[in-house]
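Not every chain of the complex is shown here; the ones you see sit where they belong.
Order of writing sets the labels: A and B. Residues in every chain begin at 1.
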Amino acid sequence: MTSKHQISTLFLTIFFFLILGCCFASPRKSIRSRRPCKEMVFYFHDIVYNGKNFKNATAAIVGAPAWGNHTILANNNHFGNLVVFDDPITLDNNLHSPPVGRAQGFYIYDKKEIFTAWLGFSFVFNSTAHRGSINFAGADPLMNKTRDISVIGGTGDFFMTRGVATIMTDSFEGEVYFRLRVDIKLYECW
Amino acid sequence: MTSKHQISTLFLTIFFFLILGCCFASPRKSIRSRRPCKEMVFYFHDIVYNGKNFKNATAAIVGAPAWGNHTILANNNHFGNLVVFDDPITLDNNLHSPPVGRAQGFYIYDKKEIFTAWLGFSFVFNSTAHRGSINFAGADPLMNKTRDISVIGGTGDFFMTRGVATIMTDSFEGEVYFRLRVDIKLYECW
């Protein structure tokens, strides 16, 4: 009898940990882990067309306020300038490193008093390392050292992903070239 | 013996409810609750630049169809006008209440026959009450009393959130000022 009860107790203990495991492996939405399932760092390089650099330009002003034009970024912190871009993505901060993908989309300066922008863009990969796209959207208060935007979806290798990307201005040269560092943290990986 | 069995039965009963709790605490995607994990109501105020109100303007026309310009909203229900904005967010419907954040992004009138728009914007908070951003996107058939758009992501206090926002035009004064009431219901809270 005793041995049978010991076995019974052993089973109960095992079940207890199974149940615990079961509950913690499937947390409620509200207590989901903030540990990323994937982390990546990239740089991208934006060269805005200024009337003289067509060959090298990767971006162009395509919208402007009443007081602006499409060759020079407007007064009042570029408020109202819409810029479309197709920028090379690199693994380090060197513009001339082999690109691993393209950052494609737009930004729009949205405040008179200081520099801020709103971003909608994708990272498009088509190499052996990554195939597919990551889609981003969010506010970019670009005078802050770091700012967070949303990863709103993905395709291919990044199927259905979601997460947060932290953007840093890594270099800023006049009004023609800037380089952003993007730390991508994905929290939903399918 | 009997008391041991009673204990054993007690344990089994406890486990039974633990298991039940475990199962119901982690529902399948398909039966997820439609009860919001967070609800908030805000107002934001849009003053479109019209050539004479630069000081007060919070928004500017930056795109227009061939038949339009960047100072006056175009004929044909403003079809083709792209407007960028940095609007104050308030807790009540008073433009002069202390702003609790900024609504930043753009809208674009997208139909010839009636007023409709497409919105991409963020609520940016940086106060003791809220720190972080909520990102929105969606169609705004603005002649409807209420219309729903998507909360597509968030950062900071609103890390990884998703939900639905119901927009109401709370005031509309000529073509220069309007006020939107936004009822935000978040269904994913991390």
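Observations, loosely collected:
Quick note on the criterion: contacts are C-beta pairs under 8 Å (C-beta built on N, C-alpha and C of every residue); 3 or more make two chains touch, one makes a residue touch a chain.
None of the values given here were measured: they were computed from a predicted structure.
Displayed in place are 2 chains, all sharing one sequence; the entire complex defined by the structure file totals 3 copies.
Quick note on the criterion: only the chains that are shown with their structure count from here on.
Chain A and chain B, compared by their mean Cα positions, are separated by 20 Å. On chain A, the positions that touch chain B within their shared complex are 1, 5, 8, 12, 15-16, 19, 22-23, 26-30, 32, 34, 62-66, 79-82, 108-112, 116, 118, 120, 137-139, 141, 148-152, 162-164, 187-188. Across the complex, chain B meets chain A through its residues 1, 4, 8, 11-12, 15, 18-19, 21-22, 25-26, 32, 37, 49, 51, 57, 60-63, 69-71, 82, 84-86, 102, 104-106, 120-122, 124, 132-133, 135, 137, 152-156, 159-160, 188-190.
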